[in-house]
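Not every chain is included here, but those present sit where they belong.
Letters A, B and C name the chains as they come in the text, with residue numbers starting at 1 for each one.
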């Protein structure tokens, strides 16, 4: 099967890195197609950039020329998953929700460790909408931006492990979700430092998408995610 | 003071109608500037269209050439308010939230009557995020689309009054919010039919925006709605 | 229009101060009528005094000889708003709820800073009943009583700014509500110290009451706030 794994920002090196993480966990026979939006911010760290990414991701998927079996939205705490579900007949999996449901099979409560303080409320809001906040012990920020994560992985591990440790000790988390696509390479080191399972959203989403496809399940079209009604659009889609 | 009242769809006649409603309630000295997005759907009835509207509304406000004191997002249950709050230093008021908080001063529980069944979950989700769901008795659909509302106001009143009546009798609502920009002209007739206060989101939002400006209050910039960080964008904003 | 602004305690100087705050924000053409209850405690800091105030406020409003367009109950976290709504045909606005809904338009989460530790649960309970607790980060006490606030404004600013700072840093509040009628004069200083918007309940309530009147909206009479049924009372109202 073929899975589109769509980055939310326009940094191609991140798309490559996300694609590699996805491929690393994919089952034999699963083809991972990493996709970068045609427009938007180099990194997504707030609502303005996230709403723009939502539209850019939808356009990237809508105009993807080939066929595919499921789509993974590889942004943590970002807008847009519901729109993809309307547009597509195949399953759509958001990595924020994928990580949370995976974590909930592993411990009584989980925490998310993300990048900047300002993105904490976005993640909390997405988890609230997804109905997955009840067993969330906390969402904590390492204080490192998306781009800093890429540039200084050792400092990133330190900062993330520190917050993960606080989540376990103070917030009573038993599992940690790494709340950023760019954090996946750090999983092993954080496990070593905290002694609890560490969940990567991209990997989780790949296995969930594969599972839905294998079971022949896809988005319900009966109400919320029915296809958009036919109607006139002004100046959209943008001319290429 | 000058208030931008931004339609979420690209139907100019609706922008005019929303602008008229806003002007009707505005205080002396308040100038209402109705705005239509430069791109997007003629009516917004689902997540795909709503995410697109979020970006189009942000672009419309971001590129508005004049000065203004507050912005009203005049779409019911739509995405995007948080992005506007990041972009702007002036207050942003969403009509969904304006209607709900107004209703909560008038009765023990309120219901929303909206257009199509498929938009009910969008409104519920926006109220959930806003923390205003606790006293919401129900969100009900009249079954009429945004455009049908405009074309057959008499049928619209019938359909809306019927659902409002059920909300009062069966869901124990004591106040009704009209869940669509295009419904505002029908307020009086629905009051007559149901005997309960009927709240219009646009009018509520105008008074709230005026009040915030008068009190010298605006969006907190300390965390969630801090200005976007400086960063590179690919192919955005769209060239005119 | 004429707004009754009713103090909950019997200290006339506070009534005057509340009236002045209300007048400062009132629109041109709005007449503020400050009212002091005929009986009750010099300051209200607990349930016994608050229940007594609820009845005294209702009596003050019920026996007010003139006409009026709306009533503001100017006590933070106090009982009684529901009773006023039953008695009156005009809108009733409680400052606790007015401050909270105003704050919710300004930031992701808000905190309340009040006077004594013992009043924290009263405020929490009123916000819970009002369905406005979901985005409340915390209710914190400055440790200063209502009367101390009046006597030593500088110490009050220190104590309030300290707790407001903790609310922002530790509880992740983005907006502060000053949880006492007597705190309104301190708004500006607390803004300077914390860098977040500070909401005053009396000012908020005035603008909300004006807005409701302007929109022609008042309390729903269909169920919870229907007028009291005709019945016999023993020894009440008290003879003058």
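Here, a contact is a pair of C-beta atoms (placed from the backbone, for glycine too) under 8 Å apart; a residue touches a chain by one contact, two chains touch by 3 or more.
Small disclaimer: the values here were computed from a predicted structure and weren't measured.
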Item checked: Full complex, copies of the single sequence (shown: 3) -> 6
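Simple rule for what comes next: only the chains that are shown with their structure count from here on.
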Check: In angstrom, rounded to a whole number, how far apart do the mean CA points of chain B and chain C lie?
Finding: 28
Checklist line | chain A-chain C separation of Cα centroids, rounded to whole Å | finding: 43
Checklist line | Interface hub residues of chain C, defined as touching at least two other chains | finding: 108, 172
Margin query: Residue numbers of chain A touching chain B in their complex, please.
Written below: 10, 37-43, 45-52, 54-55, 58, 79-80, 82-83, 85-87, 117-118, 120-122, 125, 128-129, 145, 223-226, 228-229, 231-236, 238
Note to self: Could you list, by residue number, the parts of chain B that touch chain C in their complex?
What the structure shows: 25, 27, 91-93, 97, 101-102, 104-108, 130-135, 168, 172, 174-175, 195-197, 199-200, 203-204, 207-208, 210-212, 214-215, 217-220, 222-225
